[in-house]
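Heads up: the structure comes next, in structure tokens.
All protein chains but one are shown at their positions in the complex.
Moving on to subunit A:
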Amino acid sequence: MTGAGPLLEAADLNVWIEGSHILQGVSFTMPERGVTSLLGRNGVGKTTTVKAVLGLVPRAGRIAFDGADITAAPTHAIVARGIGYVPEDRGIFAALTVAENLRIAERRPGPHRYDLVHELFPELERRRDQPAGTLSGGQQQMLAIGRALLNDNRLLIVDEPTKGLAPRIVREVADAVARAAERVPVLLVEQNLSLVRRVAGDAVVLDAGRVVHTGPAADLLDDADRVRELLGVSRAAAPAAPAAATDTEGRPTP
């Protein structure tokens, strides 16, 4: 189903982990185009929200994707509907080679976009026979993003793609996310507000397991007081001065 209603809809998501009420009625929608950024301070439930959408954690509530109710579907069936996922920890298989990490992501019947992956990340082709565990952090992130781009997905979920990367690699990964966003809608969990400003159309802000703001990302980032209040950042990424920007932990971003 396309063209009518949101691409992704989460309604009243609740997640309990080891007795803690992590998500407390999270509801948001994601349009059929563009990048929706999931923002918030550390530990507010951004990654848990993503995992709840994918069924990777037990949850209550309702989730619809592309018009279909996927609440009761197992993770593999949800993903097989056309979702590419780049987890926070990259989720690469260290003992498998780069080529095997890509091959295992191939969904039948294809097509498989090796041309796009190798165009974005030529290093992956050069290192195709190298065990993924021996790649640098940046290369592993490229592999994780490349794996998500391999199939013709309807949605990409990318969780903190620039976390822990060197500034040069951050730019490369940010370019890849921006490039991917031209082809497919992206739900982006990100602390790097420069990247959010660059690619995100909408923003959903979480605080203590609840949605506290939804709206255009640019409007939010232009409102310094609101950014400080919601994200705890003293100065949001300004379009004219990205080098002076900070992330939601107050660190300068490249």
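By our rule, contacts are C-beta pairs under 8 Å (C-beta built on N, C-alpha and C of every residue); 3 or more make two chains touch, one makes a residue touch a chain; residues count from 1.
Definition applied: contacts and distances are computed from a predicted model.
Considering only "NADH dehydrogenase subunit L", "Deoxyribose-phosphate aldolase", "Amino acid/amide ABC transporter membrane protein 1, HAAT family" or "Plastocyanin", the record for the omitted chain gives "Amino acid/amide ABC transporter membrane protein 1, HAAT family", by its UniProt protein name. When the whole complex is considered, the residue among A:Gly34, A:Gly61, A:Gly91 or A:Gly201 that touches the unshown chain is A:Gly91.
Considering the full assembly, A:Val79 is the residue among A:Val26, A:Leu39, A:Ile63 or A:Val79 that touches the omitted chain. In the full complex, subunit A touches the hidden chain at residues 54, 56, 74-77, 79-80, 83, 85, 87, 91, 93-96, 100, 103-105, 107, 131, 133-134, 147.
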